[in-house]
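One protein chain omitted, others in place.
For clarity, chains are labelled A and B in written order, and residue numbers in each chain start from 1.
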Amino acid sequence: MAMTDTDTATPQMEISDEVAIEIRNMNKWYGTFHVLRDIDLTVHRGERIVICGPSGSGKSTLIRCINALEEHQRGSIVVDGTPLSSDLKNIDKIRSEVGMCFQHFNLFPHLTILENCTLAPIWVRKIPKREAEKTAMYFLEKVKIPDQANKYPGQLSGGQQQRVAIARSLCMRPRIMLFDEPTSALDPEMIKEVLDTMIQLAEEGMTMLCVTHEMGFARQVANRVIFMDDGQIVEQNEPEAFFKSPRNERTRLFLSQILGH
Amino acid sequence: MSDTHAESVAFVRESVIPPAPPPAKEAGAIRWMRENLFATWFNAILTLVALYLIWVLLSGVVPWIVNGTWQGSSLAECREILQGNGGGCFAVLRERWPQLLFGFQYPDYLRWRPVLAFFLLFVAVPPALFVMFLPRWTLIVTAIYPFLAYWLIWGGTILTPLFAALGVVAGYLAFSFTERRGFVLGLAAGVVTALAVWWIGGLLAGEFSRFLRLEAVVSRAMGGFMLNLVLGIVCVSLSLPIGILLALGRQSSLPVVKGFCVVFIEFVRGVPLITLLFVANVVLAFFLPPDANFDLILRVIIMITLFASAYIAEVIRGGLAALPKGQYEAADSLGLDYAQAMRLIILPQALKISIPGIVNVAVGLFKDTTLVSVISMFDLVGMIRGPILASTAWAGIYWELWAAACLMFFVVCYGISQYSQWLERQLQTDHR
Partner (left out) sequence: MTTLSDPPHADGFRLSLLVRDKRYRSYTFQAIALIALFVFFGWLASNAIRNPVLQQAGIDFGFLADPAGYDINQQPIPYTSQSSHLRASFIGAINTLIVAFLACVTATVFGVFAGVLRLSNNWIVGKLMALYVEMFRNIPVLIWILIIFTISANVLPQPSAFRGDDPEASPILGVAALTNRGFYLPRPYFTNGIGAVPDDVPADGGAPVAQEVASIANWLIVLAVFAASFLAVRGVNAWATKRQNATGRRPSTFWTNLGLWFVPIILTLLILGLRWEVPELRGFNFQGGILARNSLIALWFALSIYTGAFIAENVRAGILAISRGQTEAAAALGLRPGRVMSLVVLPQALRIIIPPLISQYLNITKNTSLAIAVGYMDLTGTLGGITLNQTGRALECVLLLMAFYLVFSLVISAVMNAYNASVALKER
């Protein structure tokens, strides 16, 4: 899928033919409840996808499956050529390629910001501490909070914490980033600073999958918007077309509710 | 209300009203008394009852202490000195003080050793208690202390505790060098190294048993308050790691591990400590190698440690459950494995939450060490009930001895629980 629309603010970026994530016929149940039904999704390197949908539609579960935080029961997920199987080696490989940001940041409160960022590089990537700290400072500067490096998460505002969480993921040098409602636990005035960081990341060509309700962000950054309902992908399209002329009735209803006021 | 409002909504204050003192009768001690002691007639009655109670208590205790005597070598002499003035016969404490502290079998010319160990405790413990205020290297003192204290109290060649410590250090070094290749491998390397060092140390200590030797004291000779302290400190320290493992096991997704931990914890928590002490006294020996020499104090330490570890496991389980699920997920998503996630992320936080609970268990356990007097060990309570009250000189004296025992336990337990509350306050304001 190539970008054609140049009217929007979407920055022009290369999307290669290389496949980053390939999901085929994936199904998941919680007990007897069918949360994800026959999900098919191909993400190319450099693509930025926004997933939206009503709560309980399975969008968070979908991206948590990609990071093996949840186990799917049927179908296949291949990330960067590595199949997600029960082999822990594959799971570890995928997790070190894929970064994840959570709704509630999930920073480690007993570690400083810097330690939060260097922990995984030191213990998982086996990088020397000094080098890991250098990388961490580089990314903290990128998210514009290098001066907070020696504070604890509890001393930072929500927006700052979420930016630290992004930096923490980036320190693992992931090739794909997953965002699980990164702004929905934030006060309105802090949403923008997090979105700015995400936009910056998108402009640098990171492959991104975002579950979010920030439709402005979707318009500006995404090259594909996916609407999910009842555990299924109901509609996907380029943002312009998606917002202008949704084809499915359920999509229309959802968009009217979310954009209506 | 005011005219300004009646005329218009807009209002601008142009002068500042200075703060005024409250009406005179609302201040001072009388007000305090009226509010805190005589607010209602019911409250007034309560106050009078409380004052009466305090009067009764004081009128009994004060003359007993003030008129008490520290002279005399038997109850009869004491009574002669007191002439029935209601004073206490504290002479028994003066005369039997060493027995209350060390029991009646610890050689008196060696008492300086446990005393020294006791005072070193005040050097060794602060680094662990005030870890947030003191530099980290001071923890080395804490780490050395158990081995030094063992040498001082039990005696023997210094090689025994030295190699025990060396084994721990070597094991840790082996662990941290191989850990990067995997936690299990590192653990195995650490254990093997430690065992090797201990084995060599055992041989050497046997060979050079006169090297830097302190006169050995058998476990049976331990007694008095020292026995309570030794049992309390040793068992709490040993039960912490076991409790952590049990708590993790109970949270585990492996049914066999989880099942074992649940059964163990519920079993131990379901029976009184006394029955476990009976096990140590009369049953445990059946299940140990017939030729091995496990003396009673060691068997008691084993059972009390198991007892305490079950309770500590439950406290830590509470701490683990209190952590938000997001912490586990964040650790997972960063690619940390189970051992790393537990050691770096989960346990540091869970243990911090659990500290007050652990301290409570420790205080409870320390109080429970008095139960060993039931299986005829001579701890503080055992000394009072046994040798002292049975002696011809002091038979019939109760209040002074029990008051001393109460005071000793109270000082230690109250101190620990106050520390725990202080720590709780510190942790509340800490980084969060």
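Brief remarks follow.
Just so it is clear, a residue touches a chain if its C-beta (ideal position, glycine included) is under 8 Å from a C-beta of that chain, and two chains touch if they have at least 3 such contacts.
Only a predicted model underlies this, so the values are computations on that prediction, with no experimental measurement involved.
The chain omitted from view is touched by exactly one of B:P98, B:P241 or B:P272, namely B:P272.
Checked against the full complex, the candidates B:I30, B:V131, B:L298 or B:C406 give a single residue touching the omitted chain, namely B:C406. Although one chain is not displayed, subunit B still touches it through residues 35-37, 39, 43, 46-47, 50-51, 53-54, 253-257, 260, 266-267, 269-275, 278-279, 282-283, 285-290, 363, 367-368, 370-371, 373-374, 381, 385, 398, 402, 405-406, 409-410, 413-414, 417.
Listed by residue number, the positions of subunit A touching the unshown chain are 24, 71-76, 78, 83-89, 91.
Everything below uses one rule, namely that only the chains that are shown with their structure count from here on.
Subunit A and subunit B have centres, each the mean of its CA atoms, that are 48 Å apart.
By the touch rule above, subunit B contacts subunit A in their complex via residues 180, 324, 326-327, 329-330, 332-337, 340, 344-345, 348-349, 352, 431-432.
Those residues of subunit A that touch subunit B in the complex are listed here as 67-69, 92, 95-96, 98-100, 102, 104-110, 119-120, 123-124, 126, 152-155, 168-169, 172.
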